[in-house]
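Heads up, one of the protein chains got dropped from this complex, but the rest are sitting where they should.
The letters A and B name the chains in turn, as written, and every chain counts its residues from 1.
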Amino acid sequence: MSVEAIATALIAAAILTSMPLMLAAVGEAIAERAGLLNLGIEGSMLCAGFASFWLTLKTDSVTLGLLIGAAVGLAIGLVFGTLATVLNANQVVLGLGVTLAGTGGTAFLFREVYGSDQPLLSGGPGRPFEGWFDWLPVIGPAIGDQRWFVFVAWFMVLAGHLFLVRTPSGLQLRAAGESPFGLEAVGGNVTMVRIGAAAIGGVFYGFGGAALAVVELGFFSPGSTAGAGFLAVALAMLGRLSPLRVALFTLAFGLLTGLDIGLQIAGVDARPEFLRMLPYAGIVIGLVALGRGVRMPRALGQAYGGISSRR
Amino acid sequence: MNAVPVTSGERTRHDTPGADTALASLLESLLAIALAIAIAGLILIIAGHDPLNVFSQLVDRTLLRSAGLEEVLVRTTPLLLAGLAVLIAAKAGLWNIGVDGQVLVGAIAAAVVGAWLVDASRPVLWAGAMLAAIVGGAVWTIVPALLRAFWEINEIVTTIMFNYIAISMTAWLVKGPLRDQTLVAPQTPLIPPELRFVGLGDTRVHIGLVFAVAIWIAASFWLHRSVAGLEVRAVGESPRAARHAMIPVTVVLAVALVASGGLAGVVGGNDVLSTKGTFQAEWYPGYGLSAFALVFLARRHVLALLPAALFLGMLAYGADVMPRAAGIHSAFFALFEGILLIVLAAFRWRPWRRKSGGHR
Partner (left out) sequence: MNPQSLCSNKPATWWRALVPFCLLASGMGLAPNYGLAEETTVDRVAIVTPASRTNQGWDQQGVDNLVEVGETLDIEVEVVEDAGYDDITPILNDLASDGTDLIVCHASGYQTVCPEFAQESGIPVVVIENPGAVMDDLIADIETQAQEASFLAGVVAGLETRSGTVAVVVSGEPPTWNYMTVGFAEGLHSVNPEATLIYQVIGEAAYDDAPNAKRVTESAIAAGADVVFGMGDGASFGMIQAINEHNQDLEPEEQVWFIDVIGDKSGSDAGQHLLTSVLFDYRGAYTELIQQLREGSFGEIHTMNLENDGVRLLEFAAFADPDTVETVDAVRVQIVDGDIVVSAIGDADGLRERLDELFPH
């Protein structure tokens, strides 16, 4: 097989596998902009993935599956946002709780519903642009032959970015994270804005988890997110909470992850465990190189108790 | 800055409680458990199981049988230490989510040094292995600690990344240079049972529990009675105020996180020297998230860590026996711990606390 074809295949794989991660990371970036640190993405993605898998299996419709995944993500996001703002819940603990509950819960439910079986989805969403970009060497087919949801995901990322930087609501959202007192002083409602941000983030995680199950994998199994939720937090930070930058870093991460497979195929004799360390070490190095002195929203992770609580 | 406060605005006088707030904390913890049980019970009903049967079986098998009770104590030991590790970091305002990775590195270090000392006397072997465990866990935390202390790079992310790196690295080590060539499945050379932690009397409970309790007592004293402990807590409550008080905040942060890592390493050493006797390639006990549940169940009070650890130890052993006893998959207990964490997190809003201070 030609080097070109293998390269195309690896790039295509990287694009596909980074897509759910991209959605989760961008969702987290948006939520963090409003001051919410959500470590429960892993749990949300698993719940959304399970729900979407279940519904797609029942109805044979990937679209319905994706939608219910987004709905589940939205619901969990709302719960998280409400608890974090109205009840001033400790966000880190809340997030870890959601992750633990989501991981255990989906594993438990999966066994309850499917027992010893591992059903597989056949088909999957179509590829509407197949062959359109073949004129562009190597990268062209890798992009063009993707399933339609990949393009939807990219559109969502772009929309998220434009929302944050171009719309008044986006400005309010950023203010809620940067200067909540300032927002309240001009008449905004920090609580509602944050809950809204959590909801938007939830929709992103929901789509991400659903896409992982019904678009990328074609099935759901307990633990299939494999740490994607935590990686999303890392990538959001690396991209300094800007949706476009986050998306770029996610793609780079996807390529780096595919590198270990590519090297193995090429017959490079490095032990696979070494190669598997690379993406994670890469993130740490990236944080050192790019993350120093980066200003996160001043109110990240802090509960907001109203102007009267200012110390 | 990149730091995410552990206290998140909560008033800090709750850390050293007077008698009435201690009682209130205990009641809150019990209430949280009760609420979690209720929610979990509801889920069981929806799934078609009988929650009364499940919970009664759980209590019976873990607490009402001597074999069960012994196992609970065995499980409590690593959990107590892991909770201590998380708590030390939390007191300095840091989140150590890398406990799992630090446990792995500490464990493999202890296994290797322990096997190397197999001809020495037992106390020497224990001391050497545990020292290696502490160093292993601490070394694994140095990079995240320095990045956090000096460059304010969020330790949540770095410690999580180091978890994944630890998994790959220890796997490479145990399959390659550190492998016992006489056995087929990859593990480090075995530390024979007679050289491991002795059992207490006739039971399965081993001396590791005694060590863990001793460390816990020592840590409590250190935290609340020493200058260093005071500095750690001061930095945790308000880094700015601590700086004004001439406390070297960066040093304290780095030392606290590394100490936390060292304690996590001890967990790994404990497991290797007691039940496992070796480091195996596919071992991943995953104490990290349970440690968080532990710390917040104990309302971040170091003295409450032991009862909280006992409770979680009971859940841990329960998860092992319940599949056979009641047909409940062990993942259900992870779900339960998660629900407990969510409830505990939400317990920031406590209207009954309005009078004893705090702005809410």
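For the reader, a short list of remarks on this structure follows.
Methods note: a contact is a pair of C-beta atoms (placed from the backbone, for glycine too) under 8 Å apart; a residue touches a chain by one contact, two chains touch by 3 or more.
Note that the coordinates shown come from a computational prediction; the quantities given were computed from them, not determined experimentally.
From the options A:6, A:138 or A:152, the residue with contact to the chain not on display is A:6. Touching the missing chain, out of A:212, A:235 or A:287, is residue A:212. The chain not shown here touches chain A at positions 1, 5-6, 8-10, 13, 17, 111, 115-120, 122-124, 212, 216-219, 221-224, 226, 258, 261-262, 264-265, 267, 269, 272-273, 276.
Taking the complete complex into account, residues 67, 71, 74, 167-168, 171, 175-176, 179, 181-187, 190, 193, 204, 271, 275-278, 280-285, 317, 320-321, 323-324, 329-330 of chain B touch the chain not shown.
Definition applied: only the chains that are shown with their structure count from here on.
Centre-to-centre separation of chain A and chain B, using mean CA positions: 28 Å.
Residue ranges on chain B touching chain A, taken from their complex, read 1-2, 4-6, 8-10, 43, 47-48, 95, 97, 143, 147, 151-154, 156-158, 160-162, 164-165, 168-169, 171-172, 175-176, 289, 292-293, 296, 328-329, 331-349, 359-360. Residues 37, 39, 43, 83, 86-94, 96-105, 107-109, 111-112, 222, 227, 230, 233-234, 237, 271, 273-274, 276-277, 280-281, 283-284, 287-288, 291-296, 300-303, 305, 308-309 of chain A are the ones that touch chain B when the two sit in their complex.
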